[in-house]
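The complex appears here without one of its protein chains, the remainder shown in place.
Take a look at chain A:
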Amino acid sequence: MPLPPASGTGKYFARAAKSIRLIRQGCTNRPFFHISVTHRRRLNSQPVIEQLGSYDPMPNFNNEKLVALNLERMKFWLGQGAHVTTPVAELLGLSGFFPIHPRSYMTAWRNRRTEKENLEKQKEAEAAEAAKAE
């Protein structure tokens, strides 16, 4: 099946609420997302109004995640009053286009906390082993 054009094939209703969201396009075990604008009440499997970018969540050869954003069209749809879902808002925040999303900060400090706890556990286990050896 040929890919639909980036301008989208979905029906467009001017007064219906729009949303900019991630739409999963990869296959099994290989996620890949399009950043698309579509009607808010439409399913992700239905045709979209326009594709605005892409997001590859699997790190590549150089340990990088690639995000493409068509900022001009993004601005247009934001001006039309489109809603932005949290994952997209997080990406836009990381890119410096939006302020950093609060959820990004939450993820960051939760990860830091887990890492700290893991380190402490490891230290305790080492101390216990050392005590046993004595």
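Basically, contacts are C-beta pairs under 8 Å (C-beta built on N, C-alpha and C of every residue); 3 or more make two chains touch, one makes a residue touch a chain; residues count from 1.
Just so we're on the same page, contacts and distances are computed from a predicted model.
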Omitted chain, identified by the protein name its UniProt record gives, among "Mitotic checkpoint protein BUB3", "Pescadillo homolog", "28S ribosomal protein S22, mitochondrial" or "Cyclin-dependent kinase E-1": "28S ribosomal protein S22, mitochondrial"
Residue in contact with the excluded chain [from A:Lys11, A:Arg30 or A:Lys65]: A:Lys65
Residue touching the undisplayed chain, where the options are A:Pro2, A:Gly79 or A:Gly96: A:Gly96
For chain A, the residues touching the chain missing from this view: 53, 59, 62-73, 91, 94-96, 100, 104-105, 107-109, 111-112, 115
